[in-house]
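Only a single protein chain was left out; the remaining protein chains are all shown in position.
Let's look at subunit A:
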Amino acid sequence: MINRRAFLAATSAGAAMLAAPSVLRASGAALKVGTYGGYFQNSFDKFIYPDFTKETGIEIESIGEPTGEAWLVQLGQAARANQAPADVSMMAQVARIKGERAGLWAKLDESKMKNLGVLPEHFVHHYEDGALYGTGAVSWYVSLVTNTATYPEAPTSWKALWAPEQKDKLGLMSLASNSFLLEITATTFFGGTDILKTDDGVLQVMAKLAELKPNVRLWYRDEGQFQQALETGEIPMGEYYHDVTGLAASQGKPVRSTFPEEGAVLDSGSWVVSKASKMLDQAQVFIDYMAQPAVQAKLSRNVGTAPTVPRNLTDLTDAEFAAVSSDKAPILPLSTLYVDKGDWVSQKWSELITG
């Protein structure tokens, strides 16, 4: 999904540049909100922003941003010149934490945001001094997927990846920071992700992960390559996006997505405000608005993201909820690991995979 989002972001950034004159005209009192360009931006433009403007009177200028580090670098450089290319931005977790370390995000006034109480703790982001600076925006699951023709019975645990009968049958993502396999392995075999907080622990988890190497046929960077192989049964098991797999199954493809007993990985983007923004009040209204269960339910129905708030607060039907999420406790990515020790983890990871 990262690849597709990055690609869409690149194309939409080009389109945005072409449309720049009209953007300049439109700028005035509008709140600039950045989301991943392409699918996300289009969906927000269509389903979310018009209702927000109707309810609050605040105009939105939609900005398409690239995923990953590029937008963080741009925001950081612009903030040094006291400029904000976007007031509010949707950031991936690693980039969010890097911005937190750099003090790039504006501190928000919690007392003016009455809806944040419904968000779980991991979707409310604070500076070390306790000041609020961001909230969870959208989330999505990476789950255990199988071809239904090859596996008539759905697997129940991530342990299925390690089973000897799966030799040469798995498709897994090729990077530590996007596959979350360290978190999955730690939760499945070491009782949780706490073991990843020490170097020795990371190496222990990697050793366990190395055991499934003979089972992996494809370490994929390109999601299209795996999805096609999964649908044909060429590579009948692996990790993939829950929402996309569900969509393929609903179109009659022989695939299924399973939430294993250990939980599926919950990846997410968060709202943050550049410290150079001069529209802090409006930004707070926006972030507060987005946390409402009704808005989260609307996102689930129209964009395919999992709600960031507990299910019982939303009016999603069983089918609508199952299409994007699960009641099982999720495995949360240990994003700080990739911020603090990114180079070391990626080096050890390369040695693990290719060795």
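Remarks
Going forward, contacts are C-beta pairs under 8 Å (C-beta built on N, C-alpha and C of every residue); 3 or more make two chains touch, one makes a residue touch a chain; residues count from 1.
By definition in this document, contacts and distances are computed from a predicted model.
UniProt lists the omitted chain of the complex under the protein name "ABC transporter permease" (options: "Molybdopterin synthase catalytic subunit", "ABC transporter permease", "Sulfurtransferase complex subunit TusC" or "L-lactate dehydrogenase complex protein LldF").
The chain omitted from view is touched by exactly one of A:Ser89, A:Ser177, A:Asn215 or A:Ser326, namely A:Ser177.
For the chain missing from the display, the contacting residue among A:Asp51, A:Glu69 or A:Asp281 is A:Glu69, taking the whole complex into account. The chain not shown here is touched by just one of A:Thr198, A:Asn302, A:Thr317 or A:Ser350, and that residue is A:Ser350.
One chain is missing from the display, and on subunit A it is touched by residues 68-69, 73, 98, 101-102, 168, 174-175, 177-178, 217-219, 221-222, 225, 229, 232-234, 339-340, 342-343, 346-347, 350-351, 353-355.
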